[in-house]
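Worksheet: the structure to be examined is printed underneath.
For this view, one protein chain was removed and the others were kept in their places.
Chains: A and B, in written order; residue numbering restarts at 1 for each.
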Amino acid sequence: MSLTQSIDYAAISPPLVVVVTAVAVLLADLFVSAEVRRRLLAPLALAGTLGALGATAWLATGPARSTFCLAGGGCSYVADGFATYFQTIVLAALVVVLLLSYPLFDERERVPPGQVPAAEFLALMLMSVSGMLVVAAGRDLLTLLIGLEVVSLPAFVLVGLRRGDPRGVEAALKFFVFSVVSTALTIYGIALVYGTTGSIELHHIAHALSTRHAHSGAMSATAAAGVVLVLVGFGFKIAAVPFHFWAPDTYQGAPVPVAAFLSVASKAAGFAGLIVLLVVGFRPYADVWGPAVGVLAAVSMTVGNLVALRQRNVVRLLAWSTVAHAGYLLMPLAVASSQLREGVRATLAYLGIYAAMNLGAFGCAVLVRRLHPRLAIEDLRGLVTRAPLTAVAFGLFLTALAGLPPGVAGLFAKVVVFRAAVHGHVTWLAVVAAVNTVIGLAYYLRVAALMFVPADDAPVAPSSRTWSVSAGVAIAAAVTVVLSVYPQPLLHLASTAAQR
Amino acid sequence: MVPILVLFVLAAGFAVFSVLAGSLTGPKRFNRAKLEAYECGIEPSPQAFRGHKLPVKYYLTAMLFIVFDIEIIFLYPWAVAFDKLGLFGLIEMILFVVSVFVVYAYVWRRGGLEWD
Partner (left out) sequence: MTLADDVFGLLGVVCLAAAVLVVTSRHVIHAALWLVVCFGALAGCYLVLTAELVAWVQVLIYIGAVVVLMLFGAMLTRAPVGAVQELDSGNRPVAAVAGVATAGVLGTLVVAAFRGAYVDIHHTQIGDGKVIGTSLFRFFVLPFEVASVLLLAALVGAIVLTKREV
């Protein structure tokens, strides 16, 4: 038995590149003159992200690679189709978020609450992403846990990074407290699962759990409690009701690009960990977690949509809408065990489309914020005459989130998850989701319609400093349009990723 | 096990005895200085404490200490098992120490080691 693990550096290249970029950004900020710094840091972070994206694409074309393998079988890190699918989503989302956040550290920026320290912002965001990349490929409880911590810890700071902004402090504090409590529960759950199975490696856990499950009794009940507690931490990460309380306040208090980052990249990482745990590790307990996930899904979409109806602020509306979307994303995972693969495929496809349309919607919020710093929904009235392109793009993303033409991509996404739910014999959940889709139409369309009310304002010339934000929104819009016309490649990728 | 237990009992007994003996036999003369938080040394500074909040720089010190404390605690099991781990262990530990060294460089350049 070998005393040490072998490392395949090619397999871990995406997180490695991201971490090295983060360190390079920090060190460059410390030892380079201010003038060089201003020009260098953001492009450096973007280049690193694109490099990691290239490495991921290269890994996706090759065979699955496993590394950090345990002496007794099983590996800590597996770069298979599933991992590269999530890594691609996270890295692509990071590209858009970096573009959206560029004005945050522009020294000429005068829109309150002003700039944030560039190097720290970029480095923390890259570190958080490295955690997400590890979570997507992690295949044991310890790696998943530490990865999740690396996702969360920089995120607290990113939320509270704006100085002298009490809302930001409140947002960060709520986020922190909720995160710490849910992590504590998760760690307790991991201890129970480890205690009852004797392993932290997911395949071993699945094997041990299936024997535990066969004999009911205290041991089986303890394992079930462990499974449920582990899920709490991931429920927090994806902001599913009832672990969602932090989300609206945190999204509203954070800089808008950070809210976009949390609602897409962080949620994707949470789903990556959740799916791998449920499908690989806790599969024998599907009769325990299946109904629990179904209830979470139903409650998340209902609460998210109903509360979104009453919102008056654009970011809060989007925040509650992401809570509702966590419900749609969870729905296919609640299916019967035999249909689970199709369910996973549906969640993956939905997540890809959700990433594009939700990033786009938050990007539009960044653009609108420059005209209306309060971001009240009422401010959007007649936006089409002031900022026609922004209004059109925002309209596209909102209809896509609602699942209506012209945002057909969102419709495809809804169809995929509905089909998975019906095939998987959770028709009741599909009915709940259908009702919720109708509720969702009400608020998405109300906002979209408000923008196209004619007003007699003159068009506002876009500021030269928003080109990067516009580029980010344009990327999201282009992806949404392409997915509306030709979603097959994404669906194909999702089914390859679900074949494991 | 038994020697440790005996040691515990002896230590506890000595502590209780010292405290009791001191309070029973010693003279008791009170003055204002004895009611201060510290009879000697630096007086607590009144301006540092506002509205039940600790100044944030204490937390920075705490974070610094904890981060490097954790680094050290990882060095210990590595060091005692070093003969079995060989070059691989050395390389991994160097990677770990280097990333924590980046922290050190960062803190130093940002003035985190200065007490205003």
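We take it that contacts are C-beta pairs under 8 Å (C-beta built on N, C-alpha and C of every residue); 3 or more make two chains touch, one makes a residue touch a chain.
These figures come from a predicted structure and were not determined experimentally.
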The listed residue (A:S13, A:T49 or A:S76) that touches the chain absent from the view is A:S76
For the chain not shown, which residue from A:A28, A:L153, A:I187 or A:V422 touches it across the whole complex?
A:L153
By the contact criterion defined above, which parts of chain A meet the unshown chain? Give residue numbers in ascending order.
2-5, 7, 12, 19, 22-23, 26, 68, 70-71, 76-77, 117, 120, 123-124, 127-128, 130-131, 134, 138, 142-143, 145-147, 149-150, 153-154, 156-157, 160-161, 163, 188, 192, 195-196, 218-219, 221-222, 225
Absent chain, residues of chain B that touch it:
1-2, 5, 37, 44-46, 48-49, 52, 54-67, 69-74, 76-82, 84-85, 88-89, 92, 95-96, 99-100, 102-103, 106-107, 110-112
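In this text, only the chains that are shown with their structure count from here on.
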Between chain B and chain A, distance of the C-alpha-averaged centres to the nearest whole Å
39
Please name which positions on chain A make contact with chain B in the complex.
3-5, 23, 26-27, 30-31
Which residues, counting only chain B, touch chain A once they are in their complex?
84-86, 88-89, 99, 102, 105-106, 109-110
